[in-house]
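My questions all concern the structure below.
What you see is the complex with one protein chain gone and the rest in place.
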Amino acid sequence: MKLKNYGEGIVKGMAVTMKNALRRPITTQYPEQKLNVSRRTRGNQLVWNKEACIACSMCARACPVNCITMVTSRDENKKLKVDKMDYDAGVCIFCGLCVEACPQKCLFLSTDYEKARYSRKDLQLTKEDILMTEKSKPSGYYSPEHEAKLPIQTLLIDRK
Amino acid sequence: MTLRTETFILNAGPQHPSTHGVFRMRFTLDGEVIQDVEPVFGYLHRGIEKLAEGLTYSQDIVFTDRLDYLASMTNNQAYVLAVEKLAGIQVPERAEYLRVIMAELMRISSHLMAVGFLLNDIGAFLTPLLYMYREREKILDLYDMVCGQRLTYNYMRIGGVSQDIPEEFVPALKRFIDSLPRFIKEYEQLLETNEIVLIRTKNVGTLSKESAINYSAAGPVLRASGIKWDIRKADPYSVYSRFKFEIPTGIKGDVYDRYRVRIEEMHQSIAIIKQAMEQIPQGEIQTKVSRVLKPAKGEAYGRIEGPKGELGFYLVSDGGTNPYRLHVRPPSLINLTALRELLIGVKIADAMAIFGSIDICVGEVDR
Partner (left out) sequence: MSIFSNVIPTVIHAAPLAPDWPSGFWSHLIIFVVILFIFYIFMAMAFIYFERRVISRFQIRIGPNRIGPFGLFQPVADVIKILIKEDIIPGNVDKIIYILAPAVAVVPSILVFAVIPFQNGTALIDLNIGILYIVAISSVSTVGLVMAGWSSNNKYALISAMRIIAQVVSYEIPMALAILGVVLFSGTLSMNGIVQAQTVPYILLQPLGFVIYFLASMAEINRTPFDLLEAEGEIVAGFNIEYSGFKFALFFLTEYAEAIAVSAIITTLYLGGWKGPFLPPILWFLIKVFAVFALIIWVRATLPRLRIDQVMGFAWKCLLPLAILNLLITACQVVFWPALSQWIIAGVNIVLSAVLVVLWSRFFRLTGDKVEA
């Protein structure tokens, strides 16, 4: 291929740019439009199902950055119960090793990602803040029953 | 009357729009020509190799994500390979095929970023970069579907992968792979015959064959200088020996050849993914491995062909739950040893183009 440098390549490049200019833009106007996140997303907070927990502290031992602090004690029936469970959402790296380590499958990550706060102290949560209620949105990471309930993720390859 | 000239020192400091991350270069300039360069790095040192000695083998996977944060899957794969060599663990077939698919998708994404940023440094005001990002976004959507994150995946485990792929993954992957060659061809048309790109990249920053071998360069930098060396063919790991693909090489070793090699490698990755999707068997995805792994005493070195070069992990174990020593062979840092030879005698505008074509990631250089 002989190089013709009278500007043909530049004109071809400009044709490509013009063709792209006539496509629909791919931006999403947040916060008016929001996309569906993935069903297995590792969102910004832990969700804890207190009834099924047996206070084994496997989650605190599996964490690589030590962001879960568990203090347990035995009650009158000689069963373990949780006294204090402090979770520091500012230190957590959302790797999901704690969710994987739990033998009772009572710990989940959430699908929420709008968890910004104004001061660092607001991010240090106690066990009441991460209890599972109707309003908390557990995600489907390592839990197929929650994954089936969530809507399907919007993909860029579907929007044309 | 003779003219007296002086050289002056210019500091392309840690904060600069063109150095990919916090990387500092002190140039000694004579007019516009560079006489000497002194790279200074270490601004992103986090002590990963020391921190890894305080955690177990399966918790260390989280740290390997953050080494080269633009290509996390291949980092995971290299580390897990090293541990499996050390402990002698077999990986089931379906897990190997899944690992290959994820690693090749990662290679496409990393090369897209490298080419896009190279063109941004030459001066095309963000337009080719945003076209690349549109395609990379589709890859990140696929990863989001499988493991829930877009940048630091934590997907591979010792003995397999962590989760199986959902059913909507395979049709989406097929649609993406079918649409990608057309996009790469359109991208080539934007830049292949563009005279300005050719004038800025040809015969600039030439690395000869002997120099490339002497500096132990690896990856696209080595292949662009004309040497056919790819670890997937020379020392095959995983199931790469079952796929048919070629190794693209360059002729001269200038910036244009490195750019061409990366685009051709994207085509080869597409071919590998298509073959892997046909051959993938059913089965389990992780062998049973105890939660805290205690391998026997010894050492192992596991290496893979990452998008930036040969990424290797050297592990020494003393029989306990934590590794005794973990060392990373970072491809970006070792490719950078050629920087001084490449930059002496060129102008400043070329310096940024050469630096962008080596394609470093500062998280790997500093660890």
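Letters are used for the chains, namely A and B, taken in the order the chains are written, and counting of residues starts over at 1 for each.
The rule we apply is simple: a contact is a pair of C-beta atoms (placed from the backbone, for glycine too) under 8 Å apart; a residue touches a chain by one contact, two chains touch by 3 or more.
Quick caveat: nothing in here was measured; it's all calculated off a predicted structure.
Shown chains touched by the undisplayed chain in the intact complex: A, B. Within the complete assembly, B:Val197 is the residue of B:Val37, B:Val197 or B:Ala217 that touches the hidden chain. Within the set B:Ile122, B:Ala300, B:Leu326 or B:Ile360, the residue that contacts the chain not displayed is B:Ile122. Considering the complete assembly, subunit A touches the hidden chain via residues 1-7, 10, 13-14, 16-18, 20-21, 23-27, 29.
Although one chain is not displayed, its contacts with subunit B can still be listed: residues 8, 10, 16-18, 32, 119-127, 130-131, 134, 190, 194, 196-200, 202-203, 347-352.
The rule is simple: only the chains that are shown with their structure count from here on.
One inter-chain figure worth recording: subunit A and subunit B are separated by 26 Å, centre to centre, where each centre is the mean of the chain's CA atoms.
Taken together, the subunit A residues at the contact with subunit B in this complex read 3, 5, 7-10, 12-13, 16-17, 20, 26, 37-42, 62, 64, 93-97, 100-101, 109, 139, 141-142, 147, 152-153, 155-157.
Residues 55, 58-59, 62-63, 127, 131, 134, 137-138, 141, 144-149, 152, 154, 162-163, 166, 168, 172, 175-176, 179, 186, 189-196, 198, 291 of subunit B touch subunit A in their complex.
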